[in-house]
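Only one protein chain is missing; all other protein chains are in place.
Up next, chain A:
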Amino acid sequence: MMLDRETWRRNLESICLPVGALLLSLVLFGLFCAFAGANPFGVYESIYTAAFGSSRAWQNTLIRAAPLMLTSLCTLLPAHLGLTIIGNEGALVVGGLGAIAAGLTLQGNAPLVVQIGMALAALICGGVWIGLVGFLRHYRGVNETISSLLMNYIAIALLNHLVSGPWRDPSSLNKPSSFPIANADLLGTLPGTRIHYGLVYGIIACVLAYILIKRTTFGFAARTAGGNIRAARIAGLPVGQLTLAICFLAGSCAGLAGMVEVAAVHGRANESLNANYGYSGILVAFIARQNPLAATAIAVILGGILTSGGILQRAHNLPDATVLVFQGIVFLVVMYSESLFGRLSIFKERPGTRKVKPAAVQV
């Protein structure tokens, strides 16, 4: 997006509306808390303290933001192709399974080799998982939203099957888990913090996604096909290959999130892998209006909100689902704000200030 005199109102609109939507959802959430018998201002303060109040809180927030950045790309990239994919959770889970399989197989090699092996396995597993959704969409016309959702449940069943059966570590009694990855092979932390390298992966992936979508021919072709598939076909764009490539990349990002969770947070695969980062990633993608750079910022905000779940329970006696309600309210308000684009006169371009020019490519 370029800031010039002609389009500043529109740029302002695309910042003000999402921010306004977030503020409105905070107000609605406050009302909801008040109905539930908690002091809304106390709740806001607790969320802020738990999420961004101290260096410790920031670290917790960023640890949660890392997988969110990666999973959000799973919805965000296909959205530019006009596909609504919500298989983030499933791709994360199979990515985690791929990572643990690679990590245990390669055990004994140099840690760097093991880590690269885990990352590659996660990228491939997640990529193939969502790639399959893209394949079914393009070659069989299967609705990608429903098929990707069904595949979430299949992935979770696969995880439960593997960790409670073939891959089970017999010493994990209460919570069936796979064998742990050797300590030396776990992802390290950024110097001086508890934040693992997953955050760096997340930021790099989002920046790469931005460049890919906005600054390359590939991204331009994908956006063209997303805008008008018939025109793209007539222009000779390989829509099938684009679909497969975008879906593979989308799935591999979410798969990498699974690797990060396995190799930096849990150290093994078990049902904790299925911690709803996938579903929250969908929300990140929609609030960020499918912009990868905005997604990094939204992931941090949402990571903060997820961090505050515990304190809401302890300090305000609100159930842990409060965070889920908040996410739902934000999502609905953001959806509504989408319909306000171009309807508020304050953001309308004044007649005469804008010369006629061809539709901007960068917007």
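We take it that a residue touches a chain if its C-beta (ideal position, glycine included) is under 8 Å from a C-beta of that chain, and two chains touch if they have at least 3 such contacts; residues count from 1.
In this section, contacts and distances are computed from a predicted model.
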Complex member absent from the view - protein name from UniProt, among "ABC transporter permease", "Poly(3-hydroxybutyrate) depolymerase", "Ethanolamine ammonia-lyase large subunit" or "Multisubunit potassium/proton antiporter, PhaC subunit": "ABC transporter permease"
Among A:73, A:97, A:151 or A:244, residue touching the chain not depicted: A:151
Chain A residues that touch the omitted chain in the full complex: 36, 84, 86, 136, 138-143, 145-147, 149-151, 153-154, 157-158, 160-161, 164-165, 279, 282-283, 286, 318-329, 331-332, 334-336, 338-339, 341, 343
